[in-house]
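One protein chain omitted, others in place.
Take a look at chain A:
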């Protein structure tokens, strides 16, 4: 069993598991941090950005892709754990010869589609006149300013995919529900379990008859909107692959939400605007819910909230229809009838308005001071670029970063100098290390495998021994482009016996509770299923009817010697030898058993746990006599 690690980013994992002749890709996250090396794509031509010294608009948008560690066309299935971890799907399904199936839950697919649609839309609506790729040549790259010259494997950076590729990739997905068992080629069974992190997010169990591998990726134990995490089903795993923990282990999501609200209120009360760069789904639902409760108490009911995204409308509406994927509290609201999320009420009362982009209706309705939620959190493309340019000059305004995926300082770099206030309130509801250690204590996997980042404290806080995965035995770690042999051997395989063959068996009890029987049969293996069938009868020559019936029952194979079992009690054996006339017997103890020495007959009997040897000089009669004496102590069947 091997694990191929294709991503170095612990929260955007991409691993391939080879298990019992199947090749399973676990997630295909897209690490977009390389976009931070590029300039923002403005919606309106920005003289400031295009005239920055030493920079020029170059290749639009590039993303880190996979290394050639494994032939991706051999991947049989891809299991997706949540919508953030499927953003690289088109790169894999469309250009590698991939012919397998992708499994994901319905909300994952729908919201993943929204995220991809938004991404494509952001990129395609500001087409580039020219593109450059010569700089990716290693010799030229060396001459570029830092950090570009230090970037690794720029040659694998790719352009953004198109909507067509997205649609084609999504068409290869097969929808699954929680706890549904999916057979893969009869060899293994995979099952998604609720992971509590996002709508439809799942952990996966991959099991055969005797082995169980759990894949835990992006899970949360907090009570937010999704269904709670299913921990019980992860028990008794041989291997637990642990990825997607919180990126900000020191920030408690609750206090960050409090911080978010305080800063928002403070800015708006002073007449400033608040900009929240965010993804169109996920934490934004919880933020809107908190604000729903908070705005009245903070006296902010007259402040407009704008949600601007090409998929804003679909995102808000989708969230309300996936009732079965929501936490219990929200599920019950569906029967009331009330919308599960309170943002519906915010929209009805005109406090929250959503627009596909800043063009069109938005420019008519726009009123300040206001709060704007828009993408992309990298600040490199999307409507957020416009608001950064618009509001960056006034110290009354505030930008509040809630998504932890990008370094906010790097994201802000091209906008400097900036008068606007910047607040960093990363909200990451995924498991923290305390929760992980509780989870591992409860689930008790035999082995834990995780990215190497999780096995040591963060580099900036090397003394925080509490900020790492702590388990016994210590977790195995992997890094990008590593192949890991998982530390357990398959020892058993399940084989079925045909009923008629089973009928012919005559078990013999050799110990209380344990019976044995010999079986002669043909092992038939097909589709990873093994069946013992009765041995074929000898082909009858024509005219065989004349033969005696008795010969029919003689099996084709030669007569088997009986199998022996039991152990030889040395003292009794020696007494028996003496009774049969052997004298001058010496017994020596050895490491493995005993040696009985018949000095007179110059014969040696070695008795060990699993073998007995009689060594004598060409005296076959003596040997057979001794053999029969030995056999008296053993059971035959």
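Just so we're on the same page, a residue touches a chain if its C-beta (ideal position, glycine included) is under 8 Å from a C-beta of that chain, and two chains touch if they have at least 3 such contacts; residues count from 1.
Just so we're on the same page, contacts and distances are computed from a predicted model.
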Problem set entry | Per UniProt record, name of the chain withheld from view ["Mediator of RNA polymerase II transcription subunit 22a", "Isoaspartyl peptidase/L-asparaginase", "LOW QUALITY PROTEIN: exosome complex component RRP45A" or "BRCA1 associated ATM activator 1"] | "BRCA1 associated ATM activator 1"
For this session: Quick one: say which of A:126, A:144, A:187 or A:290 touches the chain that got left out.
Result: A:290
Seminar exercise, completed: Per the whole complex, from A:24, A:80, A:216 or A:256 the residue touching the absent chain is A:256
Problem set entry | Selected residue (touches chain absent from view) among A:2, A:269 or A:529 | A:269
For this session: By the contact definition given up top, give the residues of chain A that touch the hidden chain.
Result: 250-252, 255-259, 261-263, 265-266, 269-271, 290, 293-294, 296-299, 425, 461, 463-466
